[in-house]
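And now, subunit A:
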Amino acid sequence: MARHFLATWLSTGLAISTALCLVVPSAVSAQNAEPILIGVSAAFTGGSAAMGLSARQGIEIAAKEINAKGGVLGRPLKLVERDDEGKNEVGVQVAQELIDKERVVATVGFVNTGVALAAQRFYEDARIPVMSCATTGTMVTRQFLPPDYEHNYVFRNGLYDSLQAGKMVEEAVERRKFTRLAILADSTNYGQLGRADLESALSAKGVVPVAVEKFNIKDIDMTAQLLRAKQAGAEAILTYGIGPELAQIANGMAKLGWKVPLIGSNPMGMTSFVEIAGPNAEGARMVQSFIPDASTPRRRAFLEAFRTDYNLERIGNPPSAAQCYDAFYLLAAALAQARSTDGGKIREALESLEQPVEGVIGTYRKPFTAGNHDAFDPSYALIGEVRGGVIVSAHESDRPR
Partner candidate 1 sequence: MRQPSERLLALPLLGLALLLPLPIVGISNYYVHLCLVIAIYMILLLGLDIVVGYTGETSLAHGALFGIGAYTAGVLFFKFGLGFWVALPAALVVSALFGLLLAIPALRVRGPYLAMVTAAFGAIIQILINEMSFLTNGPMGVRLNRPHLLGLLPRDREYYYLVVGLLLLALATVNRIVGSSFGRAFQALRDAPIAADCLGVSVWRYKVYAFVLSASLAGLAGVLFAYGEQYISPNTYSIELSILFLLAVTLGGSRSRLGALLGAAIVVLLPNLLADIDLVRWIAAAIGLGAILVMVSRIRRAGALTGGTLDMPVAFCLIAWPAARSLTSVIDFKLTIFGLMILFVVYQMPEGLSGRLTRRSGPAIVRSAARPDFLLTRDGEEDPGDLLVVEALTRQFGGLVALNAVSLTVKRGEIHGLIGPNGSGKSTLINLLSGLYPPSLGSIRFRGQRVDGLPPAAIARRGIARTFQNLQLFGEMSAFENVLVALNHSLRGTVFDVILGTPRRRRSEAEARTRAMALLDFVGLGELADEKACNLPYGKGRLLEIARALALEPRLLLLDEPAAGLTRPEIETLTANLRKIRDQGVAIVLIEHHIDLVMALCDVVTVLDFGKVIAEAEPQALSRDQRVIDAYLGVQQPAVP
Partner candidate 2 sequence: MIEVSGLCAGYDKVRILHGLSFTVTQGSLTALIGANGAGKSTTLRAISGMIRPMEGMVRLDGTDITGWPSHRIARAGLAHIPEGRRVFGQLSVKDNLTVGAFSRLTGTRTRGDVAADLERMFVLFPRLAQRRNQPSATLSGGEQQMLAIARALMLSPSVLLLDEPSLGLAPKLVAEVFEAIAQLKAQAITMLLVEQFAFAALAIADQALILENGRIVLAGPARTVRDDPAIRSAYLGIDERRETVLERGDDCL
């Protein structure tokens, strides 16, 4: 009885005191100027969360840096982060919430091509620029092209599929002279869009893949896929999937005692691939936009920020983080140049950036024009290789831009 008495009053006291705390407004050191709201829409949960979280971290670091220097137009930048869960329907809701409820001036993010395709139309209708920094679908920036639409509000600085596929095929067919290639792609629209781009890039070189196989997210055994590729006499495997399943492929190959080169798209650079595949990942090559090395002061600071802000020795997906970090800087530069938060003016500014913008991937000089909303060209695509458990540049010629 006494014990209950005590417990109850203790908890009552606790609740009342906490309730009081609420009434006292939480002291927030707000800058006087009204912040500029920037939306962040990416998958923080679900299958693409690893990339979405890296993207969010890149954006947060950039925002923090810019705000530390006084923001833009004398106003701080405030991020409104929303989890689109990698689900189209949630992405659509998030887009509308950011546009109509939060009234953001622009949105950065997007990991999943499907989500981007489903959600972007709302930004287009609202004339709010989107900096798509981790999507890969080639279509993403080409959904609202003139003359069907007056202006296209979707920009991207990221490695899109046709660019990645071209680079992978170049690596496999031109550099390494393979002619019998197998494609292993996951069954999501990421994998299948990439597979389509790979097939067309190969056919441009007159190569027909000897096997085209599919696997599911979270598949734990790749024996059937690998045996089919092996049976077909593949000399190398081109992959389009994300880190964990790619690691299962590398491990499966080791298990079958069948070792042919792996050449993959960007997610092969995910930490999870390198860690889970361990020694089996050695020698795997993949298209990357950013290889985390402290080769420039900017990069050093960037990597340091991950260490201090997130206690991360290794970034989950360095290209996503770097691309989104740079994207945020590009957006900030456009805001500064436009001297306005009007969507149309920001779009115009993005299409005609006067000052070069320095990011961690490189320095962007006039990255966008009215006709081209992809900042990246093939020169941004590097080939990375797993060596000694880290990703390094595979080719000397690919060294810092």
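Here are a few things to note about the model shown:
Heads up, the rule we're going with is that a residue touches a chain if its C-beta (ideal position, glycine included) is under 8 Å from a C-beta of that chain, and two chains touch if they have at least 3 such contacts; residues count from 1.
How these were chosen: all candidates are chains of the complex that A comes from, given by their letters.
Since the structure is predicted, the reported quantities are computational estimates derived from the model, not experimental observations.
Only one of 1 or 2 makes contact with subunit A in this complex, and that is candidate 1. Across the interface of their complex, candidate 1 is touched by residues 1, 4-5, 7-9, 11-12, 14-16, 18-19, 21-22, 44-45, 81-83, 87-90, 92-93, 96-97, 99-101, 114, 117-118, 121-122, 126, 187-189, 191-193, 196 of subunit A.
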